[in-house]
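Every protein chain except one is present and positioned as in the full complex.
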Amino acid sequence: MKKIIAMTLLSAMVLSMTACGSKEVTEEATTEAVATEEAATEEGGQLVMATNAEFPPYEYREGDQIVGIDADIAAAIAEELGMELVIEDMQFDSIIAAVQSGKADIGVAGMTVTEDRLVTVNFSDPYTQAAQVIIVKTDSEIATPDALAGKTIGVQLGTTGDLYAEDIEDATIERYNKGFEAVQALTQGKVDAVIIDREPAKVFVEQNEGLKVVDEEFTVEDYAICIAKENSELLEKINTALATLQESGKLDEIKAKYINAE
Amino acid sequence: MNTELGKTPLIEVMNLTKKFHDLKALDDISVKIYEGDVVFVIGPSGSGKSTFLRCLNRLEESTGGKILFEGIDITDEKCDIDLHRQKMGMVFQQFNLFPHMTILKNLTIGPQKLQNKTKEAAEAEAMRLLERVGLADRAQAYPSQLSGGQKQRIAIVRALCMKPDVMLFDEPTSALDPEMVGEVLAVMRDLAEEKMTMVVVTHEMGFAKEVATRVIFMADGKIMEENEPGQFFEHPESERLKNFLSKVL
Partner (left out) sequence: MFEKLMNSFLHNFIEEERWKYIADGLFVTLQVTFFAVILGIFLGFLVAMVRSTYDKTGKLKLLNFFCNLYLTVIRGTPVVVQLLITYFVIFGSVNIDKVLVAVIAFGFNSGAYVAEIIRGGIMSVDQGQFEAGRSLGFSYFRTMIYIILPQALKNVLPALANEFIVLLKETSVAGYIALQDLTKGGDIIRSRTYDAFMPLIAVAVIYLLMVMLFNYFVKQLERRLRNSEH
């Protein structure tokens, strides 16, 4: 499945270079083409998005492009606002600091709204719902979140999985810098389970033999875009843009493109 | 003189050669050194005399020939050279005292670590010898606090502490200021008088004439002439030696 996406994107890129039109191509090309043109023609300027491109299918690298649900949604929002989207890739735990300090305008990184985060930044309306799930080896006895007590759990530092895992009784939390490293540690038997967002979990399980997602979700949560506290004007604009995209079905289209591709 | 036939030499060098690549530093050297001999080796620089001396305790590895020391071939790979070296005291041009140890420690480390002497016994012997060379008051000093002459006297004592059967001197006064040469030679003279077997490489011709039982003249890696000192200095036979003596005397 993954290969098919890659192939499509690759062929899309080839096609766009030879300037042959198809639906796939126009969609791919929008991010760059529209952005560059509009930066020159319209008054909007740049919309800098901070993300951590190691979180498929929300954001990840495909060749030298950062793609994924978040990247496409941000591109669609930028288009609505008439701005040029610039993506800054950084460590996940630096994103909020970047937004807060004005180094980035928005943080779009599969980010869950939490009380702690609300102290520092504002969040847009949720653009999708996600769940934290548990990945285990197929022969694992862990079948429910309760069974995690006393286990060694791998998470990605600073993610919601990391925050919630702390509350698990007697569990040892191993905080990896990258989600895939936590999964690698799981396949190597270094941790008993990994708590991570549902969508990347699906990809990881598909790509690694002998892993499965535990049926019962660990938590269910909303993903939203974070914006600096002072920047309430941008917050409104983005909420309006999100509403428009929801209305037009564009949001679902983007999500379907990545999630239901398999 | 102990050179009569029938006695076993303390050191017998047989056809010793040493090559550095194509250059022959030692070319077929044969010498017998008997107990009580004081053998001086002289010659121009580059004649191979230092190399010869350093081959005797294998600081320099020879490339051919044999060295019998107390009847044992020490050029044999299988012999434990460390054991034989304890019996051959060596004194260097540059003293080579151990700078990180006190004088006393310089003198006792060998006997203590190699001959299993107790600290007390080793120190008593060291102090006795220090007394003899007049440096007992410097026992707790470090080498860097001593003059060159004092260092060389200590170096001689360090070798003596091992109770060697032979003492090898490699230009012991060449690195000294002139006014310090005398004190070192005095110690060596005492040793010779005590019938210590000695092999001395030096440029001190007057001292050789006075102390040696035999003098060897080396040039181009070969022994050119060998004689008792009277004959050697008064009636040199070879032209090379005459020439050499006329320059240095």
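All chains are identified by letter, namely A and B, in their written order; residue positions are counted from 1 within each chain.
The criterion applied here is as follows: a residue touches a chain if its C-beta (ideal position, glycine included) is under 8 Å from a C-beta of that chain, and two chains touch if they have at least 3 such contacts.
Model, not experiment: these values are computed from the prediction.
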{"item": "Residue among A:Met90, A:Ala131 or A:Leu157 touching the omitted chain", "value": "A:Leu157"}
{"item": "Option touching the unshown chain, where B:Asn15, B:Thr118, B:Gln145 or B:Asn243 are the choices", "value": "B:Gln145"}
{"item": "Touching the absent chain when the full complex is considered, from B:Lys18, B:Arg85, B:Arg153 or B:Arg240", "value": "B:Arg85"}
{"item": "Interface residues of chain B (partner: the chain not displayed)", "value": "57, 59, 82-83, 85-86, 88-90, 92, 94, 96-100, 109-110, 113-114, 142, 144-145, 158-159, 162"}
{"item": "Absent chain, residues of chain A that touch it", "value": "92-94, 96-97, 100, 116-117, 119-121, 154, 157-158, 162-163, 174-177, 181-182, 184-185, 188-190"}
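Rule of thumb we're sticking to: only the chains that are shown with their structure count from here on.
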{"item": "Between chain B and chain A, distance of the C-alpha-averaged centres to the nearest whole Å", "value": "83"}
